[in-house]
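The complex appears here minus one protein chain, its other protein chains still in place.
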Amino acid sequence: MDPDAAAMNASVGFDWRLMPHDIAGSIAHAKMLARQGIVPAADVDRMIAGLKEVEKELREAALDLDPALEDIHMNVEAALSKKIGDAGARLHTGRSRNDQVATDLRLYALSACGKLVLGLDTLRRAFLAQAKAHVDTLAPGYTHLQRAQPIRLAHHLLAYVAMFGRDRGRLLDAFQRLDESPLGSGALAATTFPIDREGVAKELGFSGVSKNSMDAVGDRDFAVEIVAAAALAQAHLSRLGEELVLWSSQEFRFVKLPEGYCSGSSIMPQKVNPDIPELVRAKTGRVFGDLIALLTVLKGLPLAYNKDLQETQEPLYDAVDTLHQCLRVMSGLVAGLEFDAARLGRAVGEGYLVATELADYLVTKGVPFRDAHDVVGKIVRAAIASGVELAAIPIAELQRFAPQIGDDVAGWLDAAKAVDRRDVVGGPAKKQIEAEIARLDKELAKK
Amino acid sequence: MDPDAAAMNASVGFDWRLMPHDIAGSIAHAKMLARQGIVPAADVDRMIAGLKEVEKELREAALDLDPALEDIHMNVEAALSKKIGDAGARLHTGRSRNDQVATDLRLYALSACGKLVLGLDTLRRAFLAQAKAHVDTLAPGYTHLQRAQPIRLAHHLLAYVAMFGRDRGRLLDAFQRLDESPLGSGALAATTFPIDREGVAKELGFSGVSKNSMDAVGDRDFAVEIVAAAALAQAHLSRLGEELVLWSSQEFRFVKLPEGYCSGSSIMPQKVNPDIPELVRAKTGRVFGDLIALLTVLKGLPLAYNKDLQETQEPLYDAVDTLHQCLRVMSGLVAGLEFDAARLGRAVGEGYLVATELADYLVTKGVPFRDAHDVVGKIVRAAIASGVELAAIPIAELQRFAPQIGDDVAGWLDAAKAVDRRDVVGGPAKKQIEAEIARLDKELAKK
Amino acid sequence: MDPDAAAMNASVGFDWRLMPHDIAGSIAHAKMLARQGIVPAADVDRMIAGLKEVEKELREAALDLDPALEDIHMNVEAALSKKIGDAGARLHTGRSRNDQVATDLRLYALSACGKLVLGLDTLRRAFLAQAKAHVDTLAPGYTHLQRAQPIRLAHHLLAYVAMFGRDRGRLLDAFQRLDESPLGSGALAATTFPIDREGVAKELGFSGVSKNSMDAVGDRDFAVEIVAAAALAQAHLSRLGEELVLWSSQEFRFVKLPEGYCSGSSIMPQKVNPDIPELVRAKTGRVFGDLIALLTVLKGLPLAYNKDLQETQEPLYDAVDTLHQCLRVMSGLVAGLEFDAARLGRAVGEGYLVATELADYLVTKGVPFRDAHDVVGKIVRAAIASGVELAAIPIAELQRFAPQIGDDVAGWLDAAKAVDRRDVVGGPAKKQIEAEIARLDKELAKK
Partner (left out) sequence: MDPDAAAMNASVGFDWRLMPHDIAGSIAHAKMLARQGIVPAADVDRMIAGLKEVEKELREAALDLDPALEDIHMNVEAALSKKIGDAGARLHTGRSRNDQVATDLRLYALSACGKLVLGLDTLRRAFLAQAKAHVDTLAPGYTHLQRAQPIRLAHHLLAYVAMFGRDRGRLLDAFQRLDESPLGSGALAATTFPIDREGVAKELGFSGVSKNSMDAVGDRDFAVEIVAAAALAQAHLSRLGEELVLWSSQEFRFVKLPEGYCSGSSIMPQKVNPDIPELVRAKTGRVFGDLIALLTVLKGLPLAYNKDLQETQEPLYDAVDTLHQCLRVMSGLVAGLEFDAARLGRAVGEGYLVATELADYLVTKGVPFRDAHDVVGKIVRAAIASGVELAAIPIAELQRFAPQIGDDVAGWLDAAKAVDRRDVVGGPAKKQIEAEIARLDKELAKK
């Protein structure tokens, strides 16, 4: 091969990740070949022993991977043949590189899903722990980045537990859908040998076998599905990154990031920069890019296997590694966040966050909601003009806008009370928060 | 508002799609307000009657949608208030536009998933019917667009049934994950009114309620998940489009597209162009684009609701409409395909597609597979040089390359026999194809 | 044609935008046919008169566009033939729909580039006007969203003039590259008629003609190039949107958005939401999506024209319309921004923004920069512990950290003086800002 072409063709620079799966797949295949009488048992025994040795040597870096051998599969097979000679040349009986690589990739993908689910749960636990510590911390709830209504900080933190919980679900669904062994699909048309696909699948831990050999060798849906789930998880992480950057700014100062996750400036001695939240926010780009890379590769490919599919590996690896790294680093960072409860509490008191409560109060006095909303709008504008918050306006003054207002309004304009009045499932009332924490504690404990 | 700003702000140009869901949501909400004693039952009766009238008039285009009223929600509410006055102003009690639009969108998304699943199954049935008609049609199986091994045409067609079956699964998973009512989440912090979220959810057909109000109003994961599933389905359709373009070219001539799906040229009188397969292939681009649009919108948004989320609607609608249209048109087109069985059969006989069988034959004679592969490689090169296919080489000549070859080799070099020797689950042997057709018949019948 | 197929095939729902260009192209083509003696001059006269009538009627909506006629080209030609009969049937002599649509699209693209360049300059002028008004407004400059060094607000605003200036350049480059007439390329292989391509190109305002007919009919590079430029411009707009959202939050309160660009909440009476900056930020997603849509369509297409190219139109239109709308609305919004100079000034004084100046001061006293940086780091940490800013620390105290510090340090710790010391090209010193404003005034005046 032309040297440039060989360099482009070689995949061992990234498919080394498949090594343990490749060896496991070969051992399961070899055992089956013996079981079915396709290859003599003695040869298979030598194959298995040889494969285990090759794995050990590769793990210990006692063997070099050779780009001239193109991919991990040929590297392993060549090393095996060097060890056991003729018997090695029988290993590829009844399979093809096409179903072999599909099998390896699925085993990798299953393990990647598992790893990411664990990573998500670790991060969710970090949020849950912070939520437990901040049930009683009042905070401003925002919409449009404008202060909106008072909440408990725990409520805000639990929103992330919910978001990352959905990511978990998507990865598990992907896991289940990909949990089929393609081995035995051959190059595209299965094989003429009387192989036992179900037996091999079982040995490798798959729940079943694929149903169409042409589909099986050309299918990389699982990579797209995992990377799509990762892209959305990363979008969630970008929201978290954004909030941490905001909240640690001089203007917000709601939280202090743990020092181990920040860095200084080469010229500004006073700077403590939120590097990690920024990087996590930015890494969203590469996972979105990985998703587009994968989808683009698949566009317009005729059946069954095409070499284009080699280009599906790196985006998958990159997305899995990136998300995993971000989850790890964010788990540590979130665990170390120090919220400024006093400052958060002051922020709740500034910006008319209880205006909605006043409108709701008026509804309880019989005013239709739309009208109540309008009246309170006027009150707020007057209050802004006077530079006072609602609770500071004398009741008589309020009554000039809405005669229905009575002394009992005070209980509605206190943020702490207001937040507990929001006592419906999913709401920020203490009772609801405690119930949700208990539910999540159970969910996250059992895993 | 500034006119340019108002034009940008208005969403009624696309969110009219939410109308039936908006009305259904309002009716369920109103009933609950009465049930909980939050709003007088008489007012609620008038609301419901009024909402039904508004829906009827909007369906019959007897009411105009007014961009000045910004969105479908305000259009409906304004029309209602015009009809029933004061009572209408009570409808918004205990909810916000933020949870209202989230509810509408989820109802739309549930129905979209259902529609797409039906569309996928219709296309799968079209493939299944063609597969039944072509169990006995031999065809060349390809890898790298090079003829590889003989298959049955049904096998190739069933690969698409498998691919679109996975798309179906992804949409159902999305359906289940999104099947939670966000109503009652308010603007972001639920509500102070003693609403019954579960009751409303049940009335609207949701399986449950969301667990965190801040998450619920800012969550558009379901849109991303559906569009990601649509993008992958569209990638599958692009593979189909590509194959139809190839197969209907003068070079392949494997299939004749039904006339109703082709068009001519403005200047070349002889042309019959595969316009529909090309357009379906191309429309993949817009769904990939919709996915990126959605993910980009979400990147870096702080909690909870931000106006940015308005931009999640159009990509969702476009992806759903595009995929639905492509599935419909492809269902008709696939049903009308006329395959040229004779030409497919001839193609199987040209290009040494049974070379693998010869190698496998040698393995049955005790030759290790790698060695058998090498020997057959030499035979093929000699055959190419002589311009003959393998079956045409005298046995004596074959034996010069591999003395193990006997008279029984003929049975291996016949494509029809070869394909039935590939008799493992997922393989192209007649028995396997028939079993898979039976399995799919059952799956696709029960729906 | 099958009705679903016809619906998919029809492009008149979006290519009506090409109407004026289609008519202009046909008139220029017709004139040439007469000039070259290919079609009798009398016929051509009737064509031109007829085309002008058709255009008038379409502009006045006196003619309906018929989807059954598929595209704008056939609609125009059919309307023409209805008017002038036989002569209309000669119009298509020596051209094909493939070079016709390529020509129409390029004429559209040229005009779109022009429109966007004007839109960019209008926005740049709005920034320039604000910059002129805020040369003397000090503001904190940020990196990592942490206060970093003092700047003039004008400096920050001029950064946007620079960014949008590059977008302008990219669109002009795209303009120049696409400024070639493809007419005469026929379906793919030019034409047998003795046409005059250069003459038609000149009449249509093109600077030249394309050099390869196969390339010309299959080339949509110009659409990709424009949309890529639009995507980057939109990324710049998203940065602006983000800053406006931040700066108008309760935490920053650096700016008040003009009321006409904000909206309220359906339930929170106090809210004034930055809807337009949020929408502009979000619309970035759709332009990124348009870019991916276009690139995906082109991937893997064989030469020359393929129907897939029909799918390149909508992303181009959407990107152009979106960017144009965002530029318009942002021009109005930026013009109406009211900055809070006092609050910006206070922010400059909080957060040790002159720490770098102190380090630089030490360098002037002979301390190597890295050492100066370390010393000042210690001073800042001590100041934070004491809760004072640098200017408030007694000199004797400062000297305990760095004996080189003298009385002259005060001039370095005053933000207003500090910023003028940053007197290099592109820096925030008043002199530099004024020079840059003068330069831009000249650039933006002459257009």
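Labels for the chains are A, B and C, by order of writing; each one numbers its residues from 1.
Here, a contact is a pair of C-beta atoms (placed from the backbone, for glycine too) under 8 Å apart; a residue touches a chain by one contact, two chains touch by 3 or more.
Just so we're clear, the structure is a prediction, and the values are computed from it rather than from any experiment.
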- Query: So which of C:Ala79, C:Leu204, C:Ala228 or C:Ile405 would be touching the chain we can't see?
  - Reply: C:Ala228
- Option from C:Ser185, C:Asn273 or C:Gln313 whose C-beta touches the chain left out: C:Ser185
- Message: Out of A:Glu203, A:Asp308, A:Asp374 or A:Glu443, which residue would touch the omitted chain in the full complex?
- Response: A:Asp308
- Note on the structure: Absent-chain interface residues of chain A come out as 1-2, 4-5, 7-9, 92, 95-98, 186-187, 242, 258, 260-261, 263, 265-268, 273-276, 278-286, 288-297, 300, 306-311, 314-315, 325-326, 328-329, 332-333
- Item | Residues belonging to chain B that touch the chain removed from view | 143-149, 245-246, 249-252, 264-275, 278, 292, 295-296, 299-300, 347, 350-353, 355-356, 358-359, 369, 373-374, 376-377, 379-380
- Message: Need a quick check: the contact residues on chain C for the chain that isn't drawn.
- Response: 81, 86-93, 98, 141-145, 148-151, 155-156, 158-163, 166, 169-170, 173, 177, 184-195, 197-198, 209-219, 221, 224-225, 228, 231-232, 235, 238-239, 241-243, 246, 281, 284, 288, 291-292, 295-296, 298-307, 356-357, 360, 363, 368-371, 373, 418-419, 421-429, 432, 436, 439
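Just so it is clear, only the chains that are shown with their structure count from here on.
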- Between chain B and chain A, distance of the C-alpha-averaged centres to the nearest whole Å: 24
- Message: With centres defined as the mean C-alpha position, give me the chain B-chain C separation in Å.
- Response: 34
- What are the residues of chain A that contact at least two other chains? 143-145, 148-149, 246, 292, 295-296, 299-300, 356, 369, 373
